[in-house]
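One protein chain is absent from this view; the other protein chains keep their places.
This part shows subunit A:
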Amino acid sequence: MADDITTGTTQAAAAADDSGLHNATHGVEIQLRNLTKKYPGQSRAAVSDVTMTIPAGEIVALVGPSGCGKTTTMKLINRLIEPTSGEILIGGEDARKQPADQLRRHVGYVIQQGGLFPHMTIAENVALVPKMLKWAKPRITERVDEMLELVGLDPAQFRDRYPRQLSGGQQQRVGVARALAADPPVLLMDEPFGAVDPITRGRLQDELLHLQEELHKTIVFVTHDFDEAVKLGDRIAVLAEGSKIVQYAEPAEILARPTNDFVRGFIGTGGAMKLLHVTRIADVELGAGVTAQTGDDASTVHTRLSEADEPWAVVLDANSRPVQWATVEDLAGKQGPVSDYGTPITTTISGRADLQAGLEALLGSDTDFVPVTRRRRYIGLVSLNTVQGAIQQLREQAKQHASVAAGEDGA
């Protein structure tokens, strides 16, 4: 399991490295000011006086019950729906100053199932916006391949296929590739992963997160799935009817301190478990444990263990990778390299994994501790105590945040 997490990360990172996306256009800030959309003949506004700032390079998840106006709010940003009043600033510029079609060519747009045009090949679909922007042909061809690679599809194999020859997950990847083709600073995603099976959805979510690590786009992500919002969002805006912002904060804060029953209802049961989900193992205080090198003498390690009053040591190889457990009993009265004794370590977990994965690794392992690695190097130990301590700490932090915020409001 720990292995899965590590490989997934390296592959995606490698793909991004190959495509040289380090010079991709980074995200810009989006500001919505007093945005209102009222349809003629309807008494209530679909979007009522929404003001929010979406920070550059972050994923903001708009989450709320169906019909709350979250999709409408998103479509106001690329002016698929024109606001009745209010202002939209993208990168500080008024979105209403330029023609809508021009604006949209610089705002990526991904919809459910990818919205691929069935009569065009995958390459033609991806090339659409660069073509409209009148890029040179060779540059477009190159870009199409680069984009397909970026989303993990072999260009030689997929370039000339038609959408119907692809699985739902593959179509969705092409949808993302198409939206990113012209390197827009902003990406709007409207329940993009809603129509695929849960396993594929999880993978697509992971891939999006890995892409975002490289691309730093500003992403507005509409979903009705709170768990998806928690997983993907740097921030979550919980919306009620009329797109009223009930709470707008980082996932951990919303989970630890929901503002009211509406948000609490949306989080559903298992808030603490979800809190585990939003916290990376590397970000919490890990147990240090006693470590030893494979070449260390068994008796010295035994002495160190006795002095530290620890029952066992983590034996690391030359690359600092945890390889073995060596207990006091294993080493009692033994001589020679410590690597000759003890039991091999079968379970490790990446520091990038969340606490929930850590908890699962703990429950599935025979030991009370699981070694945590970063780039396969040992950085500490996670135990049930670590997890519990982390949750308490998160709740404390949220409380402080809240009181600071309340203080600001009062001032």
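Quick notes on this one:
Just so we're on the same page, a contact is a pair of C-beta atoms (placed from the backbone, for glycine too) under 8 Å apart; a residue touches a chain by one contact, two chains touch by 3 or more; residues count from 1.
Note that contacts and distances are computed from a predicted model.
According to UniProt, the chain absent from the figure is "ABC transporter permease", selected among "Transglutaminase-like putative cysteine protease", "Peptide/nickel transport system ATP-binding protein", "Nitrite reductase (NADH) small subunit" or "ABC transporter permease". Touch with the chain omitted from the figure is made, among A:K37, A:R104, A:R143 or A:R173, by A:R104. Between the chain not shown and the residues A:S48, A:T84 or A:Q112, the one that touches is A:Q112.
For subunit A, the list of residues touching the undisplayed chain reads 75, 78, 80, 100-106, 109, 111-113, 115, 117-121, 128-129, 132, 162-164, 178, 188.
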